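Structure first, then comments.
Partial complex: the chains shown occupy the same locations as in the complete assembly.
A, B and C label the chains in the order they appear, each numbered from 1.
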Amino acid sequence: MRPVLVAVALIALWEAVVWLGGVPHYILPPPSIVAQEFVGRGDLLAEHAAWTLIEIAAGLVLGVALGGATALAMARFGRLRAWGMPLMVISQAVPVFAIAPLLVLWLGYGLASKIAMATLVIFFPIASAFYDGLRRVDPGWLDLARMMDAPPLSVLLRIRLPAALPAFASGVRVAAAVAPIGAIIGEWVGASAGLGYLMMQQLARGQTALAFAALVVLCVIGVALYFLADALLRRAMPWVPHAA
Amino acid sequence: ADKVTVLLDWFLNPDHAALVIAKTQGFFEKQNLDVSLTVPADPSAPPKLVAAGKGDYAVSYQPQLHMFVAPERASEALPLVRIGVLVPQPLNALVSLANGPIKTIADLKGKKVGYSVAGFEDAILAAMLETAGLTLKDVTLINVNFALTTALKSRQIDAVIGAFRNFELNDLEIEKLKGAAFPVEDFGVPVYDELILVARRDGLDIDRTRRLLAALREATAWLRANPAAAWDAFAAYGGKEVANELNRRAWQDTLPLLASDPASLDRTRYARFAAFLKARGLIKRDVPLESYVQEIK
Amino acid sequence: MAAPAIRLRGGRVLFEGTALFDGIALDLPAGRTTCLLGPSGVGKSSLLRVVAGLLAPEPGATLAADDGMPLAGRIAYMAQTDLLLPWLDVLANATLGARLRRDPAAHAAARQRAAGLLQEVGLGERLAARPATLSGGMRQRVALVRTLVEDRPVVLMDEPFGALDAISRLQLQDLAARLLAGRTVLLVTHDPLEAARMGHRIHVMAGAPATLDAALELPAAPPRDVADPMVLATQAELLRRLAEATAA
């Protein structure tokens, strides 16, 4: 119920901004016009959305897996941190257009280079937040594990990991929300399908209404992913307090 | 058939008409070529990828070619040769709103000029300004990226450089605005080829290239003869996202500008433009012309 | 696996520059329960953590078992807080050691043993409860079971019955005494009666830097009866020593 209300309110606000703010339609088309694109080009949008969804899904799966594994590896092997952290940060700070040709060179024009990009964007929030969580564990538990002769891997997987799940969840939530951006950046590398491609192409030639229709689909995907991740993660951690 | 990859410079648009028609109407096939067209998002990437062997031909711009083959450091030079042309004249223009403050180049003094990074806009603009006794210091250059006409329409800036006369004017017209275009070649910039085809220099397959160009020549002739059918074919190939009003209008304006003979080469254009860029400081080295243009007879 | 005697000499621990204890000596006789009492904050838990190897004393201290083998791997440890993992249920918490060591056979045996012990401490119907739904005393009982399930020759316990009511405390002391028989045990407690019931040797720790007094040695085997005059006499003596220690 509530999300619907929020959506309605947002759309009303958007319409109002356009009309009252006197924003020209080629800069921000009002929802009433964007809606026409949904009706008229629904199939086109669906087709491109399917591509983007594949990229997002693959990017999320890979990004979460890689980010999680990296955080675990850094928590397990102290040495790795000194080397891994700067690398990870660099992987974030590098703008995509600079390394896009490199990716194409190595991964080709197919889905692989796009998924690599999406993965890169999603990877860092997860790895960083999860690693933070893994470091921040009640020292009493570690003492206990030590007295129980727990092998380091057990300590990592059975104590640090569950204790860090809330932090991991924070990372996943951020990642779910940025995943659409990840896919778009992926499409940067060279694409002939996908919502990002559609949007850039339309924007590049001033076809704003269709571009914003694609944008709306992207936003819906992002928001849906966020709340899906939120719900799943909360269910997976019934012991974590969730005071409003 | 020979598998061939052509990297476009930019999203699919009527500038690529010959390529698309050659593909859809079987002219490539007739030359025993199986061509796939790939779209990048960054126009500076395709030549590099072709130079690196990822793709056989790239759509590029003549000024871009000059800069890519003659960077300051020889080790960074792209081993490219121009093997053909799609649009044998400049499309680039300085565009402002017809009812706006810019009636002549001289009116640009103290104004904001937008551009989308292509690397050479400052040189072009500087040359144009000099025809009115101005210099780059008299204007503010702003990179507006994708939003050339949007920036113009919203009156955030006063003129844009790097607009294509066959597109941006139509774009304005669709919004019921009239644009004024100052073609660069009319204001002190040497004539050059806007859209060219480049290939990797080493191991260039002359025979295959000849067949590619032949297919393009046939396609151009065919689309000039059948403009309506050609548009339908183009629209069908590009899909709904391409078959829009803007591209339909641009199609009309673009057909006459396409190269009748994609293999043709005017060497003096290249020598002259290289000199122009060198004088403007955009290239610092002289590179022998024959190392980066090749005429396919 | 015979229980070793443990000997600590020259233990010195500094916190923020001041010595908590300096050159302390502690003997835990093999197979016997040593109790440690003392005013709050005197350093009991810290001394226990030194023996556990969790708190490194300043260089120069020696800590060793009399059989010459390393202590690591032979100690079960129960801290002053319950340290239950909130995401595991009662049974899983009680068998944490086996889970951490990833030995399926040992794990199955531990589950068996833990289920039985949890039944004995009155939690037989809460095996699947999460720690957050337990009372303070229940949590402490789970921690106690977890320690006993470890089944180690040396057991270090820091106030294991502190959160229990008087009756349950007596019952669990009986249970623990039975299961700890033959092991080398260090038991930190606040309750002189508990020490008098459970200990073969009882130290009172006092002072700053803290020192240990001469141990009270009790002959009869624990658990001793509450009404046993020797127990009551010991309790009174311990209270006297404690009062002295607190006054100092």
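Keep this in mind: a residue touches a chain if its C-beta (ideal position, glycine included) is under 8 Å from a C-beta of that chain, and two chains touch if they have at least 3 such contacts.
None of the values given here were measured: they were computed from a predicted structure.
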| item | value |
| --- | --- |
| Chain-type multiplicity across the complete file | A x2, B x1, C x2 |
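We take it that only the chains that are shown with their structure count from here on.
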| item | value |
| --- | --- |
| Centroid spacing, where centroids are CA-atom means, of chain A and chain C in whole angstrom | 49 |
| Interchain centroid distance [CA atoms averaged], chain B/chain C, Å | 82 |
| Chain A and chain B: spacing of chain centres that average the CA atoms, whole Å | 35 |
| Sites on chain A at which at least two other chains make contact | none |
| Where chain B touches two or more other chains, by residue | none |
| Residues of chain B touching chain A in the complex | 7, 10-13, 38-42, 45, 48-49, 52, 54, 146-147, 149-150, 153-154, 167, 171, 174-175, 239-242, 244, 246-247 |
| Interface residues, chain C side, partner chain A - complex | 49, 52, 54, 72-73, 75-77, 79, 81, 83, 85-87, 96-97, 99-102, 130, 132, 150 |
| List of chain A residues in touch with chain B within their complex | 24, 26-27, 41, 44, 48, 97, 100-101, 104-105, 108-109, 187-192, 197-198, 200-208, 210 |
